[in-house]
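Structure, as structure tokens:
A protein chain is absent from this complex, but the other protein chains hold their places.
Chain naming follows the written order as A and B, and within any one chain the residues start at number 1.
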Amino acid sequence: MKRKHKIEPGKVLLVLLLSLGGVVMIFPFIWMVLTSFKTFAESVALPIVWFPKEWNFNNYAQVLEKLDFITYYKNTIIYTGVVLFGQLFLCSLAGYSFARLKFRFKNLIFFLILAVLMVPPQMTLIPRYQMMNYLGWVDTYKGLIIPMIPSAYGTFFLRQFFMTLPRELEDSAKIDGCSYFRIYWNIMLPLCTSALVAYGIITAIATWNDLLWPLIVTNSNSMRVLSVAMACLQGQNGTKYQLLMAASVLSTIPTLVAFIIGQKHFIKGIALTGIKG
Amino acid sequence: MANLTGKQNKRCLQKTWNCARYRLKQLHDSEKVNGYLFIAPLTIGVVVFSILPILFAFAMSFTDWNSLSTPQITAFANYSKLLADPNLKIELRNTFFYALGTVPVTLILAVLIANALNQKIPCRGLFRTIYFLPVVTMQVAVAMVWRWLLNSQFGIVNQILGFFGIEGPMWLGDTRFIMFAVIIVTVWNKLGYNTIILLAGLQGISDSYYEAADIEGASSWKKFTKITLPLLSPSIFFVSITLTMDALKAFDIIYVFTGSGADSSSSPMLKAVRTMVYGIYENGFINMKMGYACAEAVILFAIIMAITAFQFYMQKKWVYYD
Partner (left out) sequence: MKKVTSLVLALALLCTLVTGCGSKKEEAAASGEGAKEETVELNLYYWDESFNDAMAKVVDTFEAAHENIKINVTTIPWGEYWTKLQTTLPTDSGPDIFWCNYMYSLEFIPNNLLLPIDTANIDTDQYAAEALDMLSADGQLYAVPFMLDTVAMVYNKDLFDAKGIDYPTADWTWDDLRATAAALTDENHYGYCLDYQSQMGTFNFLLQNGVSVYEEDGLTPNFNSDAAVEAFNFQYDLVFTDKSSPNASQLSELSKGDRFMAGQVAMTYCTSPYVATYYEALGDALGCVELPAGKEEACTLNAVGFAGSANTAHPEEVQMFLEFASTAECQELIAQNGMPACLDAAGTWVANFPEEVNAQAFISMLDVAHRLPLAHKSPAATRSAYESECGNIFAGTKTVEEGLNDAIAAVQAELGA
């Protein structure tokens, strides 16, 4: 039987509303891109100049010349990559344990970890730096990356997700004599692909744009990351907006590409279909 | 051992070795041991890099530390000064108002949008990317654009309101309205992020539920309220906890909208939007009164702890785990 292609009015309304909202969402991004082609005078003019008179690619040339992008890209990629995979592994392992395994003081320890999220980051800045200084990790990859790997947020997120997964698979695996690590690695992880991808994207972007910690813990140009380099474009006596936006666009492209590729992987967990019913 | 024969020796050793292997296997299979082992690297990391610094900060709240030289212990002086400080009351009021304004709105919108982005609609990938753009847009660009959008003379927001005959206020120049401006921008900022999280949660809901509901002829609304929401509740719970914590720790957008840096401290708009973390930052990093700032952080911590504990307690009533 051929299925007639229905145009549901509900769907049309949905798309309409989403489009309206989408315009609001996309606005600043468009402005950011447009401003990256303006002259300084155009970027500060009133009433607002939306489209630049000429498309000044020399803003990009200036930014690429001023900022050592290759070094900064390298550092940012290393920083983001290692923190990302470190967090995914550590937090999923701990999250699985908090969600499924029974041991004494489990809830107490979990709440202790959660308590970390209740303190504003400004408070831990100085003590953390002093710790890095003591360990000799200032201005090194170690100092930049390692404190950022143990994440209370990630553990909380993945624990919640693990708690939603059906127990049947685990139970049957246990009966088959699987070790707990095997259960975690071979069964639980593949089931939460979408959660891992989602968390991965969010963490990657947060780390990519992270300013305060890299700024405090690194000094030399060889260790600088993109966000710090861009912040330097904001001066004491005014900011060259057109250069800042150009640098932002250059910095944003990798994250956007990563997302576009990643969002395809929000697929439903494959194993779920085989359990119920 | 020397008195045993060779064979007996071998058997004895084998027994010990088997004993050890058996014990090891017991450990290996023990739920308890695995439980601790799995959380170990993370917990050690969190303790070393987060909890120790926090304890340090808490300890400093009992001193007059200015972060530049050695602190002198002042016991509860910071706390008594803090409780008499008029700024604290203003900050508490603003922080709660901000949280009440941003958390429910963001949560509800995020749930609705995530659900919408999970339907089979055309250009779904494009929509997802668009709603995600605020997350990748630089905060500087965000602040600048919203400043323009909310400008009472040139901004589009007031022009749109004008179409409906409403005279738009001076969003960023009126102490009665700047909080709303800050809330609007915050919701805008946080939507994409939390939509992704809820979208991931939606992937965990098996299609078979919806298929069964379709067979029974359930309406979209019924499907949403009876299937989607309950099965999504763990993710919703997560989002509500983290949104609340973030709201109570609000700083960045307030800092930027009042001028940032030294300009913020003098802005006449500040008293309408200053939050507790702003107060902590101002005291600690602008006025160099770090001990005092730590004391305020302790109070904030206690507040967040209480609210979070309450939320965890309430989860029994509405969060549905498998």
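Here is the rule we go by: contacts are C-beta pairs under 8 Å (C-beta built on N, C-alpha and C of every residue); 3 or more make two chains touch, one makes a residue touch a chain.
The model shown is predicted, which means the values in this text are computed figures rather than measured ones.
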### Query
Among the chains included here, which ones are touched by the excluded chain in the whole complex?
A, B
### Query
Among B:F62, B:F127 or B:W171, which residue is in contact with the omitted chain in the full complex?
B:W171
### Summary
Only one of B:L82, B:V157, B:M179 or B:L270 touches the unshown chain, namely B:L270
### Task
Please pick, from A:L18, A:M32, A:I113 or A:I126, the residue that touches the omitted chain in the full complex.
A:I126
### Query
Of the listed residues B:N66, B:Q119 or B:Q315, which contacts the missing chain in the full complex?
B:N66
### Query
Which chain A residues would touch the chain omitted from the figure, given the whole complex?
40-41, 44-46, 66, 82, 85-86, 89, 125-126, 129-130, 133, 136-142, 145-146, 181-182, 185-186, 211-212, 215-216, 219-223, 228, 231-238, 240
#### Entry: Interface with the undisplayed chain - residues on chain B
66-69, 81, 147, 151-152, 170-175, 178, 258-263, 265-270, 282, 285-289
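We take it that only the chains that are shown with their structure count from here on.
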### Summary
So, in whole Å, the Cα centroid of chain A is separated from that of chain B by 14
### Task
Using the touch definition up top, name the residues of chain B that touch chain A in the complex.
28-29, 31-32, 34-36, 38-39, 41-46, 48-54, 56-57, 67, 113, 116-117, 119, 121-122, 125, 127-142, 144-146, 148-149, 154, 188, 191-193, 196-197, 199-201, 203-204, 206-208, 212, 220, 231, 234-235, 237-238, 241-242, 245, 249, 251, 277, 280-281, 284-285, 290, 293-294, 297, 300-301, 304-305, 308, 321-322
### Summary
Within their complex, chain A touches chain B through residues 10-11, 14-15, 17-18, 21-22, 24-29, 31-32, 35, 46-48, 90-91, 93-94, 96-98, 101-104, 106, 109, 112-120, 122-124, 126-128, 131, 146-147, 149-150, 152-153, 155-157, 160-161, 163-167, 179-181, 184, 192, 194-195, 197-199, 201-202, 205, 209, 230, 234, 239, 241, 244-245, 248, 251-252, 255-256, 259-260, 263-264, 266-269, 272-273, 275-277
